[in-house]
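To start, the structure itself, in structure tokens.
For this view, one protein chain was removed and the others were kept in their places.
Chain nomenclature is as follows: A, B and C, assigned in order of appearance, with residue numbering initiated at 1 for each chain independently.
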Amino acid sequence: MTELALPSVKSPGALRQLAIYLTRDKLALCAAVFLLVLIVCVLVGPLFVGELAGKLGLRQRNLPPFALEHGFIYILGADTLGRPILARLIVGAQNTLGIAAAAVFCSMAVGGTLGLAAGYSERWYSHVILRLADVVMSFPSLLLALIVLYTLGPSMTNLVIVLAITRMPIFIRTARAEVLELRERMFVSAARSMGAGSGRILFRHIAPLVLPTLVTIAAIDFATVILAESSLSFLGLGIQPPDFTWGAMVANGRGYLKTAWWIAFWPGLAILLTTLSLNILASWARTVADPLQRWRLQSLRKAPR
Amino acid sequence: MGNKSVRVIAGAMVVAGWAGYAAAQNASEIKIVLPEQPANLEPCGTIITNVGQILSRNVVEPLTIIDPKSGQPTSGLATEWKQTDPNTWQLKLREGVKFQDGAAFNAEAVKFSIERMTGGKLTCSNIAKFGNAKLTVTPIDDLTVEIKSDTPQPILPTLLSVVMIVSPNTPADKAVNDPVGTGPFKLSSFTPQTVVLEAFDGYWGEKPAIARASYVWRPESSIRAAMVETGEADLTPSIAIQDATNPETDFAYLNSETTAIRIDAGFAPLDDVRIRKALNLAIDWDGLAQLFGEDVQRASQMVVTGINGHDDKLAPWAFDAEKARALIAEAKAAGVPVDTEIELIGRNGIYPNGTEAMEAMMAMWQDVGLNVKLTMLDVNDWLRYLQKPFPESRGPNLLQMMHDNNKGDAAFTVPIFYTSGGSYSTFNDAAFDKEIADAMAATGEDRTAKFKAIFAKVHDELAVDIPMFHMIGYTRVGSRLEWKPDITTNSEIPLANIGLKD
Amino acid sequence: MMLGYIGRRAYHSVISVIGLLTLVFFLTRLTGDPSALYLPLDSSLEARQAFARLNGLDQPIYVQFFQYLHNLLSLDFGQSLRQNRSAIEVALEAFPATLKLAVVAMTLSIALAIVVGALAAARPGSLFDRIAGLVSLAGASTPDFWIAIVGILVFAVGLGVLPTSGTGSGLHWIMPIFVLMLRPFGLLVQVVRGTMISALASPFIKTAHAKGMKRRKIIFGHALRNSLLPVITVAGDLATGLINGAVVVETIFGWPGIGKLMIDSIIQRDFAVVQSTILVTAIAIFIVNIAIDLLYAVLDPRIRY
Partner (left out) sequence: MTASDKPILRIDGLTVDFLSEGDPVRAVDNVSFDVCPGETLVILGESGSGKSVSTGTVMGLIDCPPGDIVSGTLVFDGTDLSRLDNEGRRELNGRRIAMIFQDPLAYLNPVYTVGRQIAEVFESHGAGEGGAMRGRVVRLLERVGIPEAETRVDYYPHQFSGGQRQRVMIAMAIALEPDILIADEPTTALDVSVQAQILDLLRDLQRETGMALIMITHDLEVAAAMADRIIVMNAGKVVESGRAEDVFTNPRHSYTRRLMSAVPHGDPKKRSRPVEQEVLLQVADLSKHYKLGSGPFAPKREFKAVDDVSFTLRRGETVGIVGESGSGKSSIARMLLRLNEPTSGSALFAGEDIFKLEGRALNGFRRKVQMVFQDPFGSMNPRMNVRSIISEPWAIHRDILPRQRWNERVVELLELVGLKPEHAERYPHQFSGGQRQRIAIARALASEPELIVCDEAVSALDVSIQMQVIELLADLRQRLGLSYIFITHDLPIVRQFADRILVMQRGKIVEEGETEALFVSPRHEYTRALLNAVPQPKWLQRDPTPLAG
């Protein structure tokens, strides 16, 4: 991972600066707006369309999109049980993003902490942690997921646990690598010479500098997790009906791609746009973080000739 | 960029590629695409769909063959049979039959095959059809055998349709992947990609039109359909209804599978017959039927027409939400805890659109005020609920299930479902067990009548299950083939019956 | 020294592999007794118990485990319940198919990603850069099974230029490879671009300019060579993660590889095969990692083990 350090976001000035940089990159702006809208939908949407999403309409199975006679909610068409796809997209977003967010957060928190420990100390447990990471790394994550889900049963929580575990190594390794570099920095020696204990150095001095990197990875991982979840659904082990996610919607609709493409298309598109937005924002953040690149996002005014 | 990259690769590969891909198979060679890879090719496992569809009556042949129309056994490798006493049958064997390895087909070979099945040294699925009967086979002469059983076997000839005769040179103590039988085709190769059969010149019967058949497998229905459409394959025995879009090539057939929901009558509120009837009444059957295609038949019992014991008069439950609500209210008044959560246990991929069906039914039941919650399980967990011993932890539950009886007689259905000892049965009623025992022992008209009575009672009085539909399978048959699926297609695809247009 | 290093790595990997196998053993056993799966639905309880006895599944789990370890010592990896032959044989038979897929896909992704990424980095913000970025990210953001099925419907059924699935001619490779490439290619382009940009900003590039070197030589000779290391790291992780993509691709395109085998055998509870596949893939992954480390040493003279 390339070293990323977002400009300190403590002062409001920095925040405004970030906002300005965002407006300079149209693509990133669109991505941000899209995600914003999405989050709003997730928060308030279910209140309005919650029960519609489960409402059977066997008489309007596979209703094609852009037909308004059944009402606007059917604008994107209806699925194999005649349920409005739009409503299901909104409700599905809640599960999809909920699961991804939870999984990514867990793996970042746990993996990050383990990585810090493994990087800072030379004791036995740092070796254990690394071997652990190796084990998970050399364990095809889909298989791990399948086994655990078979063992624990495919519930929402277990799904989160599995996805979190499979994504953990990357955080462990990155955090460790960063710590190995940071702990040799002068200000760490300075702190130690002042008598600061390991805990203080680790969490007051090192962690804050590792965090931005982890956050950026998390953004990219968020996308990975959404995709992983959809792959699980494809193998029939994602989240189980009556609950559903975008991945599950794509998986269920895939059989109809030829006859009723819209059933799998819209959720597929939703996944694509979401992950794409996250990736775009991540690479935008990389540019902002890089002092050699940041100027690309600045308004450069030349002196009058 | 991604697309550009494809172009690049394509460009690179087209040259090398074209030849291999475009080479059309020659006329008498066909390719069949199955939904899944056969785990093995053990002839004793032909009742497993994807094994049977390859081996049964192609490589290995049974002693008797069930006639799809009547459900009665007809001559296979055994030409005629008679019952000498309730426990004993005597068979005449076909003359001039050779095994593909040159060994002669005779009474000894039959003895060997049956003992190999029943020996218990290898896992033999087919033997399950015999229940726990102990068979002793004694050759009378070269082409006559006598089969003795410890219990009366009124329908032994029917049972014999699952006895696949293998060459005496087959190892008797371990399962094999290179079966040798008497069939019109012999196994040419078995790789993770494909199984290839080639015509066997020494076949006793008439020479089939097909010279060579290769089997491949694709789990995605849409892809199987596409393969036949593009001519990469000539036949796929099962595609999902949504893929059966072309009347020229796609044929529906009653596939002897009956779908149902089992009610676990052991728990309140399901122990109350009113609730069980309400469950039957609450479903919008016509609406549900759309999930499986307009040709599905609404089922009132667990066997299809043509199976001895099927009761054509028996009318299925009709959709009547009001009546359902009334029954529930009545039960509630009588103190039945109707609000208890009822777990609806489904199984992933049990049949096309099975999951959607469960979702729909859950919604409908909730609609009439029953607290039904859906849980989808994978096969292995689902089996724990299907078969005894049931999990201790279970509460009131409904189980999605599918029953396939293409063996011509209700005997393959009734005992497992409705006797106290039956491995699917959730209730025990000594009197009812007695009735079933009688039916099992009876023969002819009497037998048929008894089974009909049983189905009627199950449906009208006990309502311990919710028969859904007699299912329709869809096959896609390439334009150059002359073939129609029938009720046996799920268990066998005799290549000999496939003709070639030209 | 080099040998010593490899020895150390090998030792670590052996530990992880053993840990892995133990984990898999117990996890899989937790998914329940498979007897019922292998017998027809209407088979009796006795039949099932007989089956369990026949395959030693009735033993207490720790006994089974020691039995397993004991057999391992004599390189007996157990029998496949499903295919009634040696499990390792099954795994090894399936492995090459996947290996071929992975190697081709990875090589192409890396090669293409380097070219595209380098060109994008040469003129950051240019039209090419933006398009390349968008396309690559989109590639990395699409559910692979979805794109696979769409691909079949379009190229095989619609246009009829490619075979739907299966193996054989070169044409059969195109779609699986393409689907498998999407994600690695997408992510690698990002990495290459990022590292190239920072490499192009590094002082020795100034020197090269001061020498009067040609721009092309500077980009591909100096900058690229120095930005390869992180690319290789990421490529390595992607390669090890490729097995997941392989599962989907193999399932859809009927490719008889180890990924599909893995999933099938866990679904079928064919424990011995699951363990064997894990063993094979884990070893493969371990070899990849070693190779990467050695590649480091080759590419960067400062790195010595």
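Criterion: a contact is a pair of C-beta atoms (placed from the backbone, for glycine too) under 8 Å apart; a residue touches a chain by one contact, two chains touch by 3 or more.
Source: prediction; values computed, not measured.
Student: Counting the whole assembly, list the visible chains that the omitted chain makes contact with.
Tutor: A, C
Student: Of C:82, C:222 or C:269, which one is in contact with the hidden chain?
Tutor: Looking across C:82, C:222 or C:269, the contact with the absent chain belongs to C:222.
Student: Could you please point out the subunit C residues that touch the chain left off the display?
Tutor: These residues touch the chain not displayed: 1-2, 201-204, 206-215, 217, 222, 225-226, 299-302, 304-305.
Student: Need a quick check: the contact residues on subunit A for the chain that isn't drawn.
Tutor: 5, 8, 10, 185-187, 189-197, 200, 204-205, 208-209, 292-293, 295, 298-303, 305
By definition in this document, only the chains that are shown with their structure count from here on.
Student: Specify the chain with the shortest distance from its C-alpha centroid to the centroid of every protein C-alpha atom present.
Tutor: C
Student: Suppose chain centres are the mean of their C-alpha atoms. Which chain sits farthest from subunit C?
Tutor: Chain centre farthest from subunit C's centre: B.
Student: Distance-wise, how many Å sit between the C-alpha centres of subunit A and subunit B, to the nearest whole number?
Tutor: Result: the chain centres lie 44 Å from each other.
Student: In angstrom, rounded to a whole number, how far apart do the mean CA points of subunit B and subunit C lie?
Tutor: 38
Student: Specify, in ascending order, the residues of subunit A that touch 2 or more different other chains.
Tutor: Within subunit A, the residues that touch at least two other chains are 150, 254, 257-258.
Student: Multi-chain contacts only, two chains or more: what residues does subunit B have there?
Tutor: 220, 222, 226, 378, 380-381
Student: Can you tell me which positions in subunit A touch subunit C when the two form their complex?
Tutor: Contacts found on subunit A: 1-2, 27, 131, 134-135, 137-143, 146-148, 150-151, 170, 223, 227-228, 230-231, 234-235, 247, 250-251, 254, 257-258, 264, 268, 271-272, 275-276, 279-280, 283, 286, 290, 292-293, 296.
Student: Using the touch definition from the top, list the residues of subunit A that touch subunit B in their complex.
Tutor: Those in contact with subunit B are residues 54-56, 58-59, 61, 80-81, 150, 153-154, 236-237, 240-242, 252, 254-260.
Student: Spell out the residues on subunit C that touch subunit A in their complex, using ranges where they run on.
Tutor: The contact residues of subunit C facing subunit A are 12-13, 15-17, 19-20, 23-24, 27-28, 30-32, 124-125, 130, 133-134, 137-138, 140-146, 149-150, 153, 157, 183, 190, 194-195, 197-198, 201, 230, 237, 240-241, 243-244, 247-248, 251, 259, 262-263, 266-267, 274, 278, 281-282, 285-286.
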